[in-house]
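Dropping the structure in here first, questions after.
One protein chain is absent from this view; the other protein chains keep their places.
For subunit A:
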Amino acid sequence: MTPVTISSLATIIFAAIIHASFQLSVSVLTLLSGHSIGKKTAQRKIFRMSNSFVLGVAMTTLLLISSISYFLSLFIHHVTSAEQLVAAISSGMMFGLGIAIWTFYFRRQPGTSLWLPRNFAEYLNKRTKKTKNSIESFALGIISVIAEIIFIIAPIIAASLAIITLPNPFLQIISIAIYVIVSTLPLFVVIVLIGSGRSISNLQRWREDHKRFLQFASGGSLLILAAFLFVDRVIGVISYGGNLW
C-alpha cells in the first residue's frame, strides 16, 4: 500500500466516524421506537420498521457519497490542480462546520434538541408519530439524512475526495461500503439496545448526559480532519510529486 492509499483509507474511516457522531437520525429512530412501543406494536414489526429506517439512511448516504465521488472525479480529472482546490475548499468548509457544531449543534436547553428550526423539528416529530409501516420508516430515514445534509456534507466530501484517489475501483467500492456501514453503526446500536429490552428513557437520558461531549467530539474531529486534509491534500500533494494518480 502506498502512503496515498493509507492516508485515503484513514480519511474515509475518520470521516465516517464523524458522520456517525451526528445525532438527527439517532433522535428520529429513538422517537420512532418510542412511539411504536407506546402503540403496542409487535416487537417484530418494530424491528422491521427500524431496519427500514436504517436502510433509508444507508441508501441516501450511499447515493450521496457515490454521486459526490463521481462528480468530484469528473471535475478533478478535467481541471488542473483541481484536487488541491477542492481539498482547500472542503478544509475551509469543515473548519467552519466544526466551529458551528461547537456553537449551536445542540440547543442550550434541557433534552437533546438539535439546531433544526423548531417548525421542522415539530414536523419530524409528527411525521415520526404517524409512521406506521416499513415504507414510511424508509422515507423517514431518507428525510433524516437530507435534513442534516448541511453538516454531513463536509465528511462526505472529505471521504469522496479520498475515495477517488484510491488506486482501483474495487477498493473504491469497498471504501464506500465501509463509509456507509460505519456512519450507520450508531443506528444499529440503538436497534440492538431497544430489541434487547432497554428502555427508551435510559437511551435518551444517556444521550442527554453525554450531549456536550458528543458535540465537542464531533466539532473537534471536524477541525482535526480539516487540518489533516489541508496538510495532506493541499500542502502534501507537492510531496507526492504534484499528482496523486
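Here is the rule we use: a contact is a pair of C-beta atoms (placed from the backbone, for glycine too) under 8 Å apart; a residue touches a chain by one contact, two chains touch by 3 or more; residues count from 1.
Here is the rule we use: contacts and distances are computed from a predicted model.
Colleague: Determine which name in "ATP synthase epsilon chain", "ATP-cone domain-containing protein", "Carrier domain-containing protein" or "Spore coat protein CotJB" the UniProt entry assigns to the undisplayed chain of the complex.
Modeller: Answer from the record: the omitted chain is "ATP-cone domain-containing protein".
Colleague: Of A:L9, A:L124 or A:L225, which one is in contact with the hidden chain?
Modeller: A:L124
Colleague: Under the stated touch rule, tell me which residues of subunit A contact the chain that is not displayed.
Modeller: That gives, for subunit A, the contact residues 24, 27-28, 30-31, 34-35, 37-40, 109-114, 116, 121-122, 124-125, 197, 199-202, 204-205, 208.
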